[in-house]
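My structure is below; once you've seen it, I'll send some questions.
Missing here: one protein chain of the complex. Every other protein chain is in place.
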Amino acid sequence: MKKPLRIGLVGYGFMGRTHSNAFRKVGNFFDLEYEPVLQAICARDAAKAQAFADNWGYQSIETDWRKLVERKDIDLIDIGSPNNTHAEIAIAAAKAGKMILCEKPLSMDGKEGAKMVKAIEKAGVANMVWYNYRRVPAVALAKQLIDEGKLGRIFHYRAKFLQDWTISKDLPQGGTGLWRLDAKVAGSGVTGDLLAHCIDTALWLNGRMTTVNAMTETFVKERKHTLTGKVQKVEIDDACAFLAKFDNGSLATFESTRYARGHKALYTFEINGENASIAWDLHDLHRLQYFDYRDEGKLRGWRSIHISDSDHPYMKNWWVPGLQIGYEHTFVHQIADFIQAISKGEKPCPSFRDALDTQYVCDAVLKSAKTQKWEKVPKTKL
Amino acid sequence: MKKPLRIGLVGYGFMGRTHSNAFRKVGNFFDLEYEPVLQAICARDAAKAQAFADNWGYQSIETDWRKLVERKDIDLIDIGSPNNTHAEIAIAAAKAGKMILCEKPLSMDGKEGAKMVKAIEKAGVANMVWYNYRRVPAVALAKQLIDEGKLGRIFHYRAKFLQDWTISKDLPQGGTGLWRLDAKVAGSGVTGDLLAHCIDTALWLNGRMTTVNAMTETFVKERKHTLTGKVQKVEIDDACAFLAKFDNGSLATFESTRYARGHKALYTFEINGENASIAWDLHDLHRLQYFDYRDEGKLRGWRSIHISDSDHPYMKNWWVPGLQIGYEHTFVHQIADFIQAISKGEKPCPSFRDALDTQYVCDAVLKSAKTQKWEKVPKTKL
Amino acid sequence: MKKPLRIGLVGYGFMGRTHSNAFRKVGNFFDLEYEPVLQAICARDAAKAQAFADNWGYQSIETDWRKLVERKDIDLIDIGSPNNTHAEIAIAAAKAGKMILCEKPLSMDGKEGAKMVKAIEKAGVANMVWYNYRRVPAVALAKQLIDEGKLGRIFHYRAKFLQDWTISKDLPQGGTGLWRLDAKVAGSGVTGDLLAHCIDTALWLNGRMTTVNAMTETFVKERKHTLTGKVQKVEIDDACAFLAKFDNGSLATFESTRYARGHKALYTFEINGENASIAWDLHDLHRLQYFDYRDEGKLRGWRSIHISDSDHPYMKNWWVPGLQIGYEHTFVHQIADFIQAISKGEKPCPSFRDALDTQYVCDAVLKSAKTQKWEKVPKTKL
Partner (left out) sequence: MKKPLRIGLVGYGFMGRTHSNAFRKVGNFFDLEYEPVLQAICARDAAKAQAFADNWGYQSIETDWRKLVERKDIDLIDIGSPNNTHAEIAIAAAKAGKMILCEKPLSMDGKEGAKMVKAIEKAGVANMVWYNYRRVPAVALAKQLIDEGKLGRIFHYRAKFLQDWTISKDLPQGGTGLWRLDAKVAGSGVTGDLLAHCIDTALWLNGRMTTVNAMTETFVKERKHTLTGKVQKVEIDDACAFLAKFDNGSLATFESTRYARGHKALYTFEINGENASIAWDLHDLHRLQYFDYRDEGKLRGWRSIHISDSDHPYMKNWWVPGLQIGYEHTFVHQIADFIQAISKGEKPCPSFRDALDTQYVCDAVLKSAKTQKWEKVPKTKL
């Protein structure tokens, strides 16, 4: 008999849906000690909260997250609301002794993130940040291959996250679905929204990043603000590219933009090692590209591996070889891993502390874009 | 408030899982009049049935499908058991006035299928066969394009379904997970299992097939039978290829095998029209290849369309552009379409009658392989 | 000091250009005992012959191939004129003791081809047919891999040659550049023009083909004839597809058409063996796709091999790794191989006899399309 893991979700947006779907599905596909129970959904607008609850099967609603956090029948607070709300909720939840899941990026900046990590670690509660792309089976296989030493010394890391949805000048900023364009709510533009994913993966796969050198750009300088109705200056970064160096001696380039016509969500990375290279992209997330120099000379080539076999990470829990899974499954894997970790008394990852490392890189990137200099990435010390 | 659609599922194998997942998810993503209720799962082995029920949330179990069919608290019988059980269950369910969903292929052969269709149509119950690949968004878009006349006169249709999982001579036949190799249970080999999918799609996209000319082969002649423990003759077709002609004057080639090293489940088709061509394959099911001769001359090329925009079939119900869905979603779409059809008083498709057309083609294919001649595909007349 | 190989070319069309280019280039890239000398070009129209001679550096012209064949200063007759002229010229050249190169297909049919082979073999002259695709480095590597046993037992062979240049009903038949649509000149349509290539490669890679079962179609029934000015019945096959069986037990499908919108010259084949599979296509002729089941399980995938390394066939003679060659190089390789063979006293391949095997398959294919039955491929016996 499975134990209940009673969840209180804050936020009913896009991430509220991905998380809810994961909570509902995970037990059907993974044999776990705990079964998520959709206890409560919290949002300021009661009608919208209720509609969401009805749709997903949440047993109750709240309109004030403070009440949610205090409820005795909740084990875990899942923060799916905009970036500028993460810190306050997380710190309160920690104080209330709840486990905490938090959408990425962790915080508005490293300073705020550090406060959150302190609070969480002081409270000693299980915690994790939804950097879901670590749980793409192909990405998890990449991690395996690196850990096995298949690549040898790593020379190059390259990552991009390209979108094209904000090219139109008529797109407003702010409000539902558009808060990502509002610096006061999002903290930053593509850096916190998209590059944060690239950085999280990179730190996981390639170790510590030491210095960065960035440029940013805001192509559309002014947009109408949905909430104020006025044309206002756009304060987020529309695009950001940076050079970086890692502790292991490898060189890296990172780039993100929402102005790359033809790319909807092209998160892609490539890693070149002495003996082998790997490449992946989100538009075909069920494939991993792999080149091995140790193959017989005349038969060397990039292999396109269809990640759907039972010996690929997570895949034995799904269908049969050849049948692909999609984006939403990464969240299922992440909550499965979270539950397995707490069952074993291990620390789920990426933890708030891991996510703080990413935050520090983002800070250094944004700083470098201003100072026009190489900036060191501070080490997480608390 | 949604109305309940109380489901009784027969079979807990691979297809039992895909259907159950679809029943559980569909209401979260599609706004429908009916909500599937997992009322009962039926399997001969009570322990296995119970384990399945526990995993998926079925409220009760049965060990005799006859009892299931008679239960008053069941609205719909979903047949997910091996091919040789379809007819008996479906006919009984029809008599009991239940709606019926049936896994493909419809039946062991056309003769049996015709009996099923008669029974179902006499009973006037809603019915549908799980040819799920019609509900891949890219395939549904292909249908749209053809219906819009984008391709013009069609000259060629080409389909393949290639696998490689039975190459080893040590693989036994029969029993759980291997009944597809046992002709008595499966009816045929790749023809009914894989080509049936290709044929269903082809009839849907390209209209009536008139004549066929086939060859089949059984590469491994004998295999140990799991149930008898003896080495027995293999009676299924390991591979089948056929030429075909359609009513619209187009020529076609079809091929399926389980001996194509390197392909796990490569269902692929290509259609060449006067003005445009389309191609698709299951290994990258979220893409459609499209070539339009009306593009500016120097810019003509095959477009790789990432089927993840809100104006692509079914996709507005899922995530955001660029984020792919997978195999399991085709079943969600199919049950959503079924519910929408019955809500509107329309006939769900593919119906048993539609599936009987596919059965007749399969029969003609297998007959041609024996007679070594062109064989006409009989028209479905009842 | 290289010995001269004095060439007399018949025909100045597309193939006249590919051959002349090969003759001029081969000595720059391959170290050979003989150097082709462009001695004479022969065509009925003296002005056109002279223009061609001026462009390519031929030292003289002829307007009657009979005179060319008799010239003492010619060592080799290269037949690049339309199909219906091959036999007469080849037989005369054989009688005159010349070495002979002949464009494909060898002849109008097997009967005519057999006469040619008899004449050539009686004369004992060096001979070769320009099935140039054997000399694509990727295809030559495929041959190496098969000969090394990399694939193991072969189950499936699949080939297509798809074009789209005759879809318009306004395209006339006959005359310069369009004789391929005139059955009296071409012998057949896609069968002799395109499938002959597929068949030649298949016999080379996969051994003897035993039986075939074909269908053909002529989509546009009448076209204006350029020479007569009248609308006449089209007698060639616009499209042809056939099933086939090989001596080694493998099954095959072949297809060719000039009505596959979006494909300009898509010659593609795939071979599935017990242990490995290979695939190739002419639109990216510098790549070979390779899948090896013996790779580590989780890392199995199709390798896209960029055939540009010095250990790939022919490639050490060209540039450096990563830099691709193109279509015309296949002719250079073929004449290089021809010269190397005659230098060593070996038989160049494919010989007229090899090409006759292909002709017999074409005959059986066209016969089967008429009889609507499986037809045996006769063995070449002379």
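Order of writing sets the labels: A, B and C. Residues in every chain begin at 1.
Throughout what follows, a contact is a pair of C-beta atoms (placed from the backbone, for glycine too) under 8 Å apart; a residue touches a chain by one contact, two chains touch by 3 or more.
This one's a predicted model, so the numbers in the text were calculated from it and none came from an experiment.
Q: Touch partners of the unshown chain, restricted to the chains that are shown, please.
A: A, B, C
Q: Out of A:181, A:276 or A:361, which touches the unshown chain?
A: Within the whole complex, the residue contacting the unshown chain is A:276.
Q: Have a look at B:48, B:118, B:143 or B:303 and name the one touching the chain we're not showing.
A: Once the missing chain is taken into account, the touching residue is B:303.
Q: Pick out which of A:2, A:245 or A:347 touches the chain that's been left out of the picture.
A: A:245
Q: Sort through C:98, C:286 or C:300 and give me the one touching the missing partner chain.
A: Touches the omitted chain: C:286.
Q: Which candidate, A:72, A:261, A:344 or A:381, sits in contact with the chain we can't see?
A: For the chain that is not drawn, the touching residue is A:261.
Q: Please output the residues of chain A touching the missing chain, sorted low to high.
A: Contact residues on chain A toward the absent chain are 155-156, 158, 162, 164, 167, 213-215, 217, 219, 239, 241-243, 245, 249, 251, 253, 255, 257, 259-263, 272-277, 291, 293, 302, 372-374.
Q: In the full complex, which bits of chain C touch the chain not displayed? Write them out.
A: Listed in rising order, the touching residues are 14, 18, 20-21, 24-25, 27-28, 55-56, 163, 165, 263-266, 282-287, 306, 308-309, 318-329.
Q: In the full complex, which bits of chain B touch the chain not displayed? Write them out.
A: Residues in contact with the chain left out: 141, 144-145, 288, 290, 292, 295, 297-306, 309, 311-312.
Here, only the chains that are shown with their structure count from here on.
Q: Find the chain most remote from chain B, comparing centres computed as mean CA coordinates.
A: Max centre-to-centre separation from chain B belongs to C.
Q: Taking the mean of the CA coordinates per chain, how far is chain A from chain C in Å?
A: From the centre of chain A to the centre of chain C is 55 Å.
Q: What whole-Å value do you get for the distance between chain B and chain C if each is reduced to the mean of its CA atoms?
A: Each chain reduced to its C-alpha mean, chain B and chain C end up 42 Å apart.
Q: Can you work out the whole-Å distance between the CA centroids of chain A and chain B?
A: So the centroids are 36 Å from each other.
Q: Chain A: which residues touch two or more other chains?
A: Touching at least two other chains: 306, 309.
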